[in-house]
Each structure stands twice: as structure tokens, then as C-alpha cells.
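Provided herewith is a single structure, encoded as C-alpha cells, for subsequent inquiry.
Removed: one protein chain of the complex. Kept in place: all other protein chains.
As written, the chain order gives the labels A, B and C, with residue 1 at the start of each chain.
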């Protein structure tokens, strides 16, 4: 994590207050039971997210910078450590759903206790490294806001009752997805990585040169309508489109559509999807979402094209993209987060994360921070693929063209979609 | 299930009201989160137990006997069916912990709705089979009260916080377990099975003759102190005492003590145990509890003796046993259920279930009831072993000398202990 | 193991020589590769069987009774110990198929070496316990002859080439299975267990009294034709017939017919079976074979009847059975072992093992021998079910009415079939 920008104490206080309030707002529509369930090892319970982001401030800020700081509960250091090996043992990830205690009210008290204690460092953030750590904590909590939404979507989807996270109809603007066009690039050396004044995670640094081969990038993501054509052409049953590992997963898991899609029980030819506002028909104009890297790659093979590299994506996003989607700090401002129909082109930030063909690797010269906080990104740089662009569940201010998200190639519970690229 | 006894409507109304109230009392000390967690596939969440016993009355009584009865929620038939294949599909058991919805308040409403509807059949229980089904439902709910306590003990034990179900010290009477003596039996033909006027489950019938070989039965169960001697003699590390399957489990699961025992972190020579009132020292005078059949059998081999058959146990329990422990309808009447120290001998009903060497099989001439309710017991008669005697978590009126409890040989989360037998 | 009979040295020498020759004859039709493959953890490679039975003589006879005996290869004690914990560590069972070395020629040399060394104890078998141990070794090797055939049948069945163990058509006598009749028994006390002068395994002792309830036993085993009726009546798809554990296995393993049955690729309505002489049509007059306890029990439920207990079976076998099938020392004498059509009734020894409803438990007063050889039977007395009667792959002289075979309820690779019983 590095920040080149400077913030005043009150900026930081405001950012802290806002991010903390948004997390609580996201949890507030959920019952205690909803906040407790873990539906698969990758998913964490809502209350765990609420406590873990709090533990992050407690561990990396309060315990380090406030002399004599007394932890809210010593056991929480064990329970709410996600993966930081260097700060001690931790509760096993697949067992987070066994934690009936601490309860949601204990977690609320924990959050208040830490918020109160944070007033001191927020009021005087000029000790070495402090401002950067608080800023990191704010962005860390934003990341977990998106994870919280991804995770609760998975939890609720596993209930036979298919409950909505937020009810109310999904509103959509009228119109249809335009035909896709191409943004062409002549190739040659380009600068890649975070250059601006604002915050960036350590994995976006350092800036370096990459040589691009000429290519074209689609000016909009693949839609559900196009995905239905792939399905109708037996895309999920023809091995010639698939990576070998992907084909094995398709067969083992019996995939036949994106995650959360289900056949309409009253009309098996028609597809429904589970969303954060309940079950509704698949909209052909929406960008396809909740597909794995394997599926994204197979779809690209089916079209005879390919996925972009992350350098290609970033280069176009910085130089060609039109006014991006407006994201809100409070991702619930427009109702339950869901990708909107693609009614115009070139917006590369905002509705679905877009799989790239780039394995998640360190940039040349990458260095991790010393100490446990250095475990933030570097140790995950293997067997994962980079996604770019943010999604409907990403808080405003959290994403930018250089932002590198990453998931294993079989993961589908992120809001991941597809943008195609082609060779000349 | 068969009942020979006759009850008046008001008896039945009273029994129904009592059992329903006790279940709610058992759940009332738990938070919504506590009631939602499933800590292993064998365990069900508290709120699931509360709803399932209600579903039993709805399915087998209300839907059958009340014309036009309208189910509280059609989805519940799928969610709260435990294992009755003949009434339709059901939610997979290992996924009961994914059910954030229905929540505890929905479950409370469901219980009230069914209780109200039950007033009609309870007021006029004389239709064919009705009284028996309601009586079965009452005993079924009692069974689940014990399961609820077993299950929540396991859930809470998995929390790093080791929370108590009911706090408050475990009280014990002064004194020590007496030296064990022997009740001798000359063998010969005996009558086995339920003969009295009261309720019995189908698996206790029919009465039949068994020929016993002369034997002796210990006059008290094995204590924790004796178990500690077994452990100190390397009982868990010497294969010569163990059944082959048991030895494989000991090594795979790294068993070195009964379930819920843990070494005192401050003194690794000392053993603590997790109880429903929290962590406390192992009391050498208590009957050992939470051991598997494998462990019970290995302990018996270590002593050079053996476990009793269920016929031996039942014969002694009926003819020789002294005044049994007083059980209460409300098993919380004495605080959190826990086996009391064995301060006198011959009481065979009440503190711990006692493993017998008898595989759980049908009695000669056993018949199941027609229809789905016939799935109650018969289909589990394979690969399980019979336990006799009831335990500290069994409601009064639910256990008797002919009662056959059963678990697989590796199960430890029941309150299962050991009583030894010997050949002459 | 106990023997009451007396044998002369030359009897013993003859028995030893015969059993050793038969094992080699069974292996002689197999290639080195055939003898090496392990197709599932329960199966052992042929060459492993050949060596293990040799190790048994080496360990329990030569090492104990021949001063200064030098083992053929010290590593073999580790490799060819099956499960005797008390004689040291052993090679893991599921990895027997990794043993490319020792090769079949090494094994042949090992057998010769031990045969030569055995001449001394065979010539003077009167030291305490020696004769009994050699006799036990002979019967042990006979057991492994049957296992060898069961195992190689499984190995060959997994080859896409479906090779025959012994080619040549299966000959059958003309005629059809008669309608089944009933042998009725009035119940009452009976003596159970091995009483004769010959050899018996320890699990057949001691003789004891069992009280039988009146019952009838079918006078022939269930045929493949009857099994086809069960299948046609959706027997494998109707949970009401099945034990709960069995139903789970049916679904997990997608069982729809006995093991080794397969649909005719040219006519999916017709069933073929893989046999030791290759693939051939299912013969409706043969006793059904290669079914699990779960399937046997489900079939019995479908008929409205039940399986017999082992006491019932033994009582009838001793008092009512007609001239049993002639078994041969060399089970290949009639070609590849396979159950013959049931053309007459009452023969209870010989074509298929018959599942009983009795869990495999010690008889009252059962004692194991001291030392490692005592691990022979007792430690397997859990979670298994008794089969009676012997089968087409059992050597002559190895089976008798009191013989207790046993397998877990899901095992199908033994030659296990079904005989029905009924209550009056």
C-alpha cells in the first residue's frame, strides 16, 4: 500500500466515519441469523466482516500507536484475524460459521469501542506511518463492504426460501444493449501502474513499461443475451472451447449456466436469476455476471476471440474510456446492487468486474511493506487471475483504472463478467 | 410406536402443553445466532429442532385429521422434514446451518400457529389412531429436547469463547463414588421388551424370550477417575484394547480423552471439561460421559471385562435396580444438565446412557407402522449400537428400562457412558 | 481358533502341501501385471495374497518354533503384515497396489523358502500349540484363496477390456429354479456354535443356548430372475424398502443392479454380468450374487419378509438341510467359479454366501487367543454382518454350518446372496 496524496485530519476523520457508517448500513437490513451463516469456506458471515475490519484498526493502528491501549476482548485477536500469520494464530476460515458468539450485539459494542478509541489517532495522524495505515484501513473496510454483499448474496441464495437482501423491484432504464464495437490500439510501449496522487494498493506499484502488441478491445461487456446464445450453442457441453481444468470443473460441478441462474420451474426453457432483491428473469441486456475465469475464457474461444490482458485493459481504460458509471459510497443508494443493462458503450468502471487473461503477479520491482501488514497482497500472487473495473457492489472511491482485483479461475461468487479482445 | 395405556383428553392436553412449554424454555436462554449454527452434520440448529417437532404435529396430525387444514408455510414441509422419505423431498441435513431464514421469530410464530390448530384434535382425540399419533408426537418432542441439549453443547464447545449454555456453578453433593460391586445373574430364559401399560416406541416391541448365559453386571457406571487410570495406562495408545475400526478412528481423529475434555493450559497434567455451564475440572467421581462405543469397548478390554448386552442390562434394570434418579420434565430444574457424581450404586436410570454390546436390530416379529410414520425407527436398524438408561438431559417420563437408544459406534456427542459386565 | 480334532503329522503335511499348491494354481493363470493391481482399498493384489499367507507361517510358526530361523527378507515383515498390530508396523493397505517390487518371481522364491523351512515343524508338530497354529495357517490360506478370487474378479472387472480370469464357457445343467418353499421351525432353545471334532475358528465358540421364536426359512436362495422383478418394480428407486444408510449409498453410488451387472450395450433392457469367465447374460435361474447387506435387506422388505438371523440359519442348516453341494479343494475344478443355477432346494452350503440379519458379535463367553494371533477375528466384531454358507469360490473343507463369514453392510465384491425368512 502506498499513498502519495495528502489528507487533512478532518478528511481522514470524515472518510473513517463514512466508511464505518456504510458498513453498518449494509448490515442493518439483515437479521442476527443472516449475519451468522457461512455458506461455503470462501464466504464469511456478515458479523465477521463487521468485526474483522474493526480488528484491522485495532491491530495495526490502536495497538501500535496508542500506548497502553487495551483490547476490547483478547480472544478477538484470534477470532477476527483473517490471514495475517505474523500476528499469531487464528480461527480457521471454514469454521467462521460456527461462531454463534460473539453475537451481533457484541460486535456492535466492539465497533463502538474501537471507533471511540480511534478518535485519538484520527485527531493527530501525523506520526510516521499512521496516516497511511488509517487510510489503508478505510480502503480495507471498503473492500469488505463488497465482500459482505458478495457473501450475503451467496448465503441467501442457499436458502430454500430465496429471500431478498433488499426487496423492491429492480428498476431499469428502457432500451437495449447496443451492438458491440471495437477500440483499436496500435501497440508499442505503455506505462502501467498507479501514477496519480490518490491512494493505491501496493500491488498497483511500481509504474513500469509494458510492450503491447496491436489489439482491439470491445467497447462494452458481454451481455446475458449473448451468453444465452453460447448456452444454446451447447457452450457448456463442448470441450473444444474449454481450458482443461475448466472442463473438469464444468463436469464435476455440473455447470450449465452462470452462478445464480436457474431454470424457471414453470418453463424450463426460460432462465431466472437469484439477485439481492430476490428471483427475477434474466435480462438479456444486462452484462453477464457471476461467471468464472474458465467460463469467460470458454466464451471467448467460442467467439473466436480472447480475453484482454490487464495491460491492454488498463491502457484503454485510461486513454479511451468515456464517462464512467457514477458509483456511490453507499452502494444501496440505487437499491439492491445489481449490474444495470448496458445501454451505452465505453464505460469500463462500474457494473461488473472484467476477467483478464493475466495471472496475478507482482509488477517488476514490487515490494511488500515490512511486518504483518505486508501480507496484504503479495502472498496471494499465485494461481489467481486479475479482474479490472469494479462492479455495482464496489463503493465509490474504491476503484480506479489501475485497481487489480483477483480471484481463482473457478470462483463465481464475485460480480465477475467478460469483455472481449482481439488480435488485428 | 404402540401405546397400551389410555389417557383422557385433558391428560393429553396437559402433556402436549407441558412438552411444548419445555422446548421453548430450553431455547429461551439462547440467542438467535446460537439457535442457527450447525457445528457438524449430525447436529441440528436449535431453531430447526423447535420447528421440526412442530412440523411433526402438522404433518402427521393436522394434515391428516383436520379437513382443510392450511399449512403455515408450504416451504416448511421441505425444510423441516428430518428424514421421512415418504412425505416428499427434504432439505439436506448437512445444510441445516445455512438456514438463516426462517428466523427464530418466524419459528415462534409457526409454533403458536400449530399449537392453536392442535386445540381441535386435542379436544377430541378419539378418531382412530389420533390419540396414538399425538402421544407419539409428545414423545418425539421429548427426544428432540435431549437432542437440542446435546447439539447446543457441541455448538458452544466449538466457539473459541467456550460460552456457557446456562451459567452458574455446577453443584455437587459431598462424598465419593463407592467401589463398584457386582449384580450376579444365573442366566436362563428371560422376557425382553415393553410389557407395561404406558407408552413405548415400536422398537421396544414385541415382548419375546431371550436365553441369557450367567453373567454379572456392575452396580454403578465407570467413573472419570477410572477413565483417567485408563488414560494414564496409555489406553488410547495401545491397539491391543481396540476394535480395528475404533483404532483407525483414534488415530485419524487423534482422540486421547473423551469428547469435551481438554488439558488445562496452565497445567497440562490436569484435565478440564467443557460442560453446559462452561469449562470446569474433570470430577473423578462423576460417571464418565461423551465416550464412543469404541472407547467403551476398549475400556472394557483394558479391564479384562466386557460391555453388557441389552438383554442383560434390561433384565437387571427391571429386577434388581434400586430407586432410580428422579428426572424432571424440565431438565434445567437442577441447572445445566450434567451427570452427577456416583455417590450410591444400582441406579440405572438417569445420569448417562450406557453403551451395550448389542447392535441395534429388530426384535423377533418387529413390524413398522404403515405409512411415513413407520420410518420412525426401523430404517435405522443397521450399524448402530444400543444404549440404555437415559441421562441427565432426558426429560422425566421419557425413559424406562425397556427404552432403546442408539448411536453409531463412533458417536460421542450423546451423553454416553459405560457400565461393565463379566462372565462368571 | 480352536481345534478339537487330532491329525497325524502326515495329515498335516498333506493339508499343508495341498493348500500351498492350490494357491499357486489359482495364481498361475494370471500375468505378473494381473497379480500386481489393486483396484480398491479392500482388494489386495494376487501376489500380495501369495506372500501374506506365507508370512503368516513365517511369523507365527517359523519365527516362534524354529530356533535361529532367518527370515527370507526382513522388509517382508512390514510389507506382508495384513493387520496384526502386535507384531509391528505395517505397509498401509490402500498402497498395496504400489508394490511393483517384490515381483512375482521374488514371491515364488519366498514361498519355496518358507515351504522348505516348514518341513521341520511339519515333521514334528507336537510342541505345545504348534499343530494348532499350522492348522490355523492352512485355513487362513484357504480364506485367502477365496479372497484372491474375489479380488482378481474386481481387478479384471475394472479393465476396459473385461478380460476373463479363466476362459471357456460357463457350463450349466438344464432346467429351471423351482418355486421356493419353506422350512418351518417351532422355535425354542437351541444350541449354537461349533461342536464337532474338526477345526473351527475362534468366533464359532463357545457353544451356547439361543432362544428362537418360531420362523420359516426359504428352501433356496433368491434367484436373479426374482431380483430382476425387484428391479422392474423400481426396487432401487423406492426408499420405503431401504435402510436409511443403504438408501444413502444407493444414491451416492448410483446403484441400480448388483455389482458386475451391466446393461447390454446393444439392448439396454437386457442385463449382462461380468464373471470370472468374462461377460455373459444374467441367468435368471442362478442365485443372485454380489449384493450388499443393504440390497439383501431391501429385497426382503420388498417381499414383505425378512432376512434370517444367523441362529435361525445355523439351526436349519444343521437339522434340515439336504446333501450340500460338493465343493472341491481346487475351486477351479469346474472352471471359473460362478454360482450355479438353483435347480433343487435345501442345499445351504456352496454357491453363494447368504446375508443374515445378525451383526457380527462375540458369542457369550468368547475369548481371543493371547498374543498377536488373537487379533484374528475379535477385533473386527463391529459394524459388520454375518454371512453363512460358503460359495462357489470357497475351497472344500473350509466351510461348515457353524462358519461365520462377515462383511460391512455396503460390501458387494464377496459372492454374497440372499435367503429369505418369515415370521409365522
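FYI, a contact is a pair of C-beta atoms (placed from the backbone, for glycine too) under 8 Å apart; a residue touches a chain by one contact, two chains touch by 3 or more.
All values derive from a computational prediction rather than experimental measurement.
Put simply, the missing chain touches A, C once the whole complex is considered. Summary of contacts with the chain left out: across A:74, A:116, A:186 or A:240, the touching residue is A:240. Per the touch definition above, the residue from A:164, A:343, A:359 or A:396 contacting the chain not shown is A:359. Only one of C:24, C:95, C:119 or C:191 touches the chain withheld from this view, namely C:95. Along chain C, the points of touch with the absent chain fall at residues 31-37, 39, 47, 75, 78-79, 91, 95, 97-104, 155-156, 158-161, 163. Annotation for chain A: contacts to the undisplayed chain at residues 83, 85-86, 189, 208-211, 213, 215, 239-240, 242-247, 293-294, 297, 306, 357-359, 361-362, 364-365, 379-383, 409, 423.
Keep this in mind: only the chains that are shown with their structure count from here on.
Viewed as a contact network, the protein chains form an open path, each link joining two chains that touch. Ranking every chain by how far its Cα centroid lies from the centroid of chain C, the top place goes to A.
If you average the CA atoms of chain B and of chain C, the two centres end up 37 Å from each other. For the pair chain A and chain C, the distance between C-alpha centroids works out to 59 Å.
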